[in-house]
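Left out: one protein chain. Kept in place: all the others.
So, chain A:
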Amino acid sequence: MDKRMDPVHTDTRAIEVEHSSGHSFVQAEHLVKRFGEHRAIDDVSLSIAKGEVISLIGPSGAGKSTLLRLLNVLETPDSGTLRVGDAAMTFDGTPVKRARVLAIRRHTGMVFQSFNLFPHLSAVQNVALAQMRVLGRSKDEARTRALAQLERVGLAAKADAYPSQCSGGQQQRIGIARALAMDPDLMLFDEPTSGLDPEVGAEILAVMRELAADGTTMVMATHEMEFARHVSHWTCVMVEGAVIERGAPAQVFDAPEHERTRRFLSAVLGR
């Protein structure tokens, strides 16, 4: 019997698809990213449900940043598939369709290690700009929402300050407000605290902890092991472009299965 005509078979597939889309908000499958001959991301699959917080840990150069940048297509994967919400893409080395990329990016917000604030715009302008240009919000509405987001990260008082007039921790909070103002469904954090003093980093972690408590779906690359352990629902350990181990933080941190994970953890935790 021709499988295409098999109603049972079709039904099963339909159920599977529905199941996976009902379950996961982000679905990345077999992502590969090469830089020259080097495989920075080597066949990584990842599925994230709404409201989940995923931490990416692993040694320097493991591909944590690159993986985050594939999730909003700042880097184009060489192969694999990616779905964020209802926006899906398949990568096969051919040029990507800009509209598809934009559809994925519209769901995501990104917070950078080096903040990347716009230096010629004040804090509130940094947060308002894309709301007006991308979401078509009026100047007043964008400003009101920008102020609300700045308030949320504890920076209402700095609304009219320029980035250079703000400390590193304040700049990073502006960066978070800027991403949140676009109402993203998925927030990507690339070592948001690693350019900061530990004490200042704690301010950022406090903001992220609140976001997590509010049910924000988040993926974060981090070297803050305690934070990853207490805030994330799942931890992925990356080494040489691959996710070698994943699981609940308690399991990954206390009973890692992989020898490489143990070595990494003993190096960073000093035990």
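Here is the rule we go by: contacts are C-beta pairs under 8 Å (C-beta built on N, C-alpha and C of every residue); 3 or more make two chains touch, one makes a residue touch a chain; residues count from 1.
We take it that contacts and distances are computed from a predicted model.
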Omitted chain, identified by the protein name its UniProt record gives, among "Disulfide reductase", "PqqA peptide cyclase", "Spermidine/putrescine import ATP-binding protein PotA" or "Amino acid ABC transporter permease": "Amino acid ABC transporter permease"
Of the candidates A:182, A:220, A:252 or A:265, the residue in contact with the absent chain is A:182
Missing-chain contact among A:130, A:225 or A:242 belongs to A:130
Spell out, residue by residue, where the missing chain touches chain A. 72, 74, 102, 105-106, 108-110, 112, 114-120, 122, 129-130, 133-134, 162-165, 178-179, 182
